[in-house]
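Taking it in order: structure first as structure tokens, then the write-up.
As you look at this complex, bear in mind that one protein chain is not there, while each of the others sits in place.
Letters A and B name the chains as they come in the text, with residue numbers starting at 1 for each one.
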Amino acid sequence: MADKILAKDKLPEFLAQLEKEHRVYAPQLQGDDYRWAPLEQAGDVVWDFSNTRLSPKEFFFPQTECMMRFVNDPADPEGMIMKPEEPLDEKRVLMNIRPCDAKAFGVLDLIFCQDDYTDDPYWRDKREKTLLVALACNDPCPQCFCTSVGCGPHSEAGSDLLLVDLGDKLLVKVTSERGAAFAEGLEEAGEDDQKKAAELKKAAEDKLAQNLTVGTDKIAQKEVLELFDDPMWDRVWESCLNCGTCTFCCPTCHCFDIQDETQGKEGRRVRNWDWCMHWLFTRHGSGHNPRGTSKERVRQRFMHKFKYIPLKRGGEIGCVGCGRCVVLCPVNIDVREVVNQMNA
Amino acid sequence: MDFEAVTQKIREIAKRLLSEGQVDAVLGYREGTVPMRERPFFAYTPEEAEQLVWTPFCCNNLANFLIRKPKGEIGKWGIVAQGCVTRNLVGLIQENQLKREELFIIGVPSPGMVDRRKVLDKFPGKTISQVLVEGEELVIKGPGLDERLDMKTVKRDNCYTCIQRNPVIVDEMACDKAENDSMGGDIDKMAAPWESLDPDQRWQAFYDNFKDCIRCYACRDACPLCYCHVCFVDESQPQWCGKTQDFADVATFHLLRAFHCAGRCTDCGACESACPVGIKMRRLTSKIEKDIRQMYGYRPGLEIEATPPMSVYKPNDPEDFIK
Partner (left out) sequence: MFNPYLPYPVRIKEVRVETEDKSLKSFWLEFMKPEDAEAFKYTPGQFAELSVSGYGEIPIGIASSPTEGKDLLFTVNKVGCVTSKLHNMQAGEVMGVRGPLGNHYPFDRMEGKDIVIVAGGFAVTTLRSTVVYMLHPDNRDRFGKITFIYGARTPGMLLYENEWSEWQKRDDIDCHITVDQEFPGWEGLVGFVPTVTEQVAPKPDNAIALICGPPIMIRFTQPVFDKLGWQPEQIVMSLENRMKCGIGICGRCNVGPEYVCKDGPVFTKAQLDQMPKEY
């Protein structure tokens, strides 16, 4: 479908059309950072924010998710037998999600839904019920490096519609079949609009080139053991606190823990976000720990995201360059520096 | 404080210590890659020591890293430490986690560290790409942004009520000691702001404060007091604390951790600086430490020979809470 135009003052109608079947969420300023919250009215939509502090992966992969429940009573005829949790009962729109976050979910699709057996129903259900209306970045922030990892400020990967802010109107690119349905009624974009959007894209990419960029080409060529045994890891891990900050703010990190909880006659099996920096992550019941030192765990994070995931997922990198970990790491371990060292 | 001069002096001392073999490594800070955050750094050679800096953005607690390095690798540490950090070093020595002889303390009086969130709050929604220090002011730059702020207005909460700016134990100062150990705020008045609230209000304030917690444990991992091999939240037999985002579990973690810091917390603020979502967990520890001051007349980490009240039992300890 051709690109369309949506005037900003026509936004309420556009949202109303979405709201017929969806709950709309958008980044909104709360305190000193932007967070994802239900959109109460069109006027609350923000166009000039950089990004939300934490990624929107909670919408598909909640930090705590109940997977199944059981009656915690062996005497009950159905007792101790697990019953799956109900699927999501609403359809959602994530409005103004940034292209990096939208792409991240495309990467995670490759991990949560691999084949007939490894197909996560909880993830898939939420993905199928959520429309992503992305907002292109015209003004990338200093820590972003999306263009270095196969993404970009106007990237179309992973979204259903991509909006480009042209000032008083938005260029609407249809980036999936699902998105087409919602762009049908809109006017077609003119050449000038297209041109302006292309200029904005170029300006954003130029700005990104000024940031600290990251090379990943040599990593793809090196063998796993060559990267693994590199002496650089002896210094990278030193100040790492092994906390979960980078993992939890990252839109592509997806590791989780599964635990059972009971309270009286009710029981449930939940999954919670887990983090590979944690010493418990790989510890066997016997006490043996394959990644018992902080160095091994820190190395694992970078190897997983920049070498193992590309190896197993047809070259897709497990990072979209959103820069959140760079901003939030309490000891300022900068992923860009580490990856450049890996790429040396 | 003349940060540039202190930086040069720290580098000079560190280079000397390393080249003379007096220490195996110097633990300090080097320049960060994001505004308002310097990064902990281990300098093993005089060349690496050239990277050490001292700025009002040194918001971690370096004592924390001494207990996380594998034992035996480093014989003697140099460490750049201000008042609160040296109080933690005293605490760790008292708790047999460090030996005084293992440390060469390069002392600096604390200038009071900048709270990056307070600066961000002044420019909501704006991107800050650079923050420079000019005298007593911060120069804040970004797209469409070129402002100045008086540093005094954007310090960390704990720095305003600092009672010990100068190092308590030190081997060599990187500059003159500050005239006053106190930063001026009255810690007994400022601590525990929830004391004046009634129970329902207190619970609401507690809930509002901690509801954004994402259980990343950055606060625990940044804290020099938290060195247990197996933290209580990681125990599985029995499992004391759930791992979900149920508020009961979030509250349990924070409350119990605060109690485990009782009589040991030096109010260094590293926990709040580390938290990625801006939680003020010092609301809990400041109340506990205030109680410790009132009940035992004790302030942690000021003297190596002192006996911390939470580690010692005396027959005439207050018992009026036992009914």
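Here is the rule we use: a contact is a pair of C-beta atoms (placed from the backbone, for glycine too) under 8 Å apart; a residue touches a chain by one contact, two chains touch by 3 or more.
In this text the structure is predicted, and so the values were computed from the model without any measurement.
Put simply, the missing chain touches A, B once the whole complex is considered.
Among A:Phe14, A:Phe49 or A:Phe70, the one in contact with the hidden chain is A:Phe70. In the complete complex, the hidden chain is touched by one of B:Ser236, B:Gln294 or B:Ser311, namely B:Ser236.
Of the residues in subunit B, those that touch the hidden partner chain are 236-237, 239. Although one chain is not drawn, its touching partners on subunit A can still be listed: residues 67-68, 70, 72, 74, 79-82, 84, 111-112, 114, 116-122, 124, 223-225, 228, 254-262, 267, 269, 271, 274, 276, 281-286, 290-291, 296, 300, 303-304, 307-308, 311-312.
Just so it is clear, only the chains that are shown with their structure count from here on.
Contact residues of subunit B toward subunit A in the complex are 32-34, 37-42, 60, 64-65, 68-70, 117, 120-121, 124-125, 127, 129, 143, 214-218, 220-222, 234, 242-246, 273-278. Across the complex, subunit A meets subunit B through its residues 29, 31-34, 46, 48-50, 53-54, 63-64, 139, 141-143, 212, 235, 238-239, 241-245, 247-249, 257, 259, 261, 270, 272-273, 275, 278-280, 293-294, 326-328, 330-334, 336-337.
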